[in-house]
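Below you will find the structure I want to go over with you.
Of the protein chains in this complex, one is absent; all others appear in place.
Moving on to subunit A:
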Amino acid sequence: MTSLNELTLAEARDGLKAKDFSAGELARAHLAAMEKARGLNAYILETPERALAMAEVADTKIAAGEARPLEGIPLGIKDLFCTHGVVTTAGSKILEGFQPHYESAVTHNLWRDGAVMLGKLNLDEFAMGSSNETSAYGDVVSPWRRNKSDTKLVPGGSSGGSAAAVAAHLCLGATATDTGGSIRQPAALTGTVGIKPTYGRCSRWGTVAYASSLDQAGPIARTVRDCAILLGSMAGPDARDTTCADLPVPDFEAAVSRGVKGLTIGIPKEYRVDGMSAEIQALWDRGAEMLKDAGATVREISLPHTPYALPAYYIVAPAEASSNLARYDGVRYGLRVPGKDIAGMYENTRAAGFGREVKRRIMIGTYVLSAGYYDAYYVRAQKIRTLIKRDFEEAYASGIDAILTPATPSAAFGLGEKGSGDPVEMYLQDVFTITVNMAGLPGLSVPAGLDAQGLPLGLQLIGRPFDEETLFAAAQVIETAAGRTKLPAAWWA
């Protein structure tokens, strides 16, 4: 029999309902797997007592016939979501020991629906990174290895802990966040499914802010259906986030089996970037074929401002970050390092509390917002953002229902391999995902095959605003045609 932690979320849900096993057994199977996998460093904090207490409540509810949609489902929570009474670090030393006295809207919704918290997942510091190497709590190691190699690989980032934990069966699904690709890139690198919903679909309330006009929460899970189930619980209106949409949450799970017959899928020619590997190109072509075979029409489109999305992001996101992270001043929470006066205290606290990448982005943001540079950098970048969004609007107006692109420029790379000298080398990881955040659209990454070294590769589907349903339908077609990725055996246990 399959170990309980190797079930899909949907299978576990059905098994609990049928009383094949209890929520307590399901939680304990995960806690045991987590203990054996500590070498991967996916969790910053394990919360076994809370998990067992929540599982006990779930078993009571199931026995009483009052099971809620996620009753007894054990999840990992990215440590960017504030959890009441449970330390929340954002991967930063500056928030060491921070115990929120409130619950983020997204996690609140999950607990409302009966889910069980296993612990807090590692991430790049303040979600700034694409390899989970900027966390103050150590690198996350991917459960994946190249054929016949024991080189440690990155799980991607910033939701590296979420992706690694899902791929290594250390939770049935995980929360994650995506500002420039932080759900989709790690999902692609670990053979898992991740969706960044439309900006405004999930409330940002209680989630540590990086770049507020781009940040959006979403799930990572092992199947398209599992992602749809999780997003259905995470999403929904919230008066406390003024940018959270007042829209009812559709039945995402029902959309999974809808198919793509009659849909028109766009292939944007600008994503065929210089130096794209033949493997990625072949994967992309195969994905298009899969959709065509299922009854979709595939058409080439143009999104001319694509090349400018990444540089514009590295103005907009740091600018917002420099403002958002001003709150870490040694007064209200976290670390305080004394100085000769109050400004000295601020400067010493922030110097000791923030890591290199965070400091770099705060400083770039401060620079582009400073007197004399604001128009040349920030206003120009926001104008380019308008143009990027317009490209998508024109494509959709011409009859395109969804867009297919590669998710990442390559498979996972080794720890320490990228970005040590030039930060831009790491930034290029997000070249295919970042446009979606700039335009506020939904984007989903689904595994579509393995490269020659045996590592997973993903394809990205981009949708119309608030049309995540089409993405789930199309992603299911790819998952079915490509076959679910066989996740690595537990070499770490």
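The rule is short, and it goes like this: a contact is a pair of C-beta atoms (placed from the backbone, for glycine too) under 8 Å apart; a residue touches a chain by one contact, two chains touch by 3 or more; residues count from 1.
Rule of thumb we're sticking to: contacts and distances are computed from a predicted model.
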| item | value |
| --- | --- |
| Name per UniProt, for the chain absent here [options: "Outer membrane protein with beta-barrel domain", "TctA family transporter", "Aspartyl/glutamyl-tRNA(Asn/Gln) amidotransferase subunit C" or "MinD superfamily P-loop ATPase"] | "Aspartyl/glutamyl-tRNA(Asn/Gln) amidotransferase subunit C" |
| Touch with the omitted chain, as defined above, among A:Ala12, A:Ala187 or A:Ala312 | A:Ala312 |
| Contacting the left-out chain in the complete assembly, out of A:Gly266, A:Gly287, A:Gly440 or A:Gly463 | A:Gly440 |
| Selected residue (touches chain absent from view) among A:Ala63, A:Ala254, A:Ile342 or A:Ala452 | A:Ile342 |
| Residues of subunit A (touch criterion as defined above) contacting the omitted chain | 97-101, 198-200, 213-214, 239, 242-243, 245-246, 305, 307-308, 311-312, 314-315, 322, 326, 329-336, 338-339, 341-348, 350-351, 354, 359-360, 362-367, 370, 373, 376-377, 379-387, 389, 422-424, 427, 438-440, 465 |
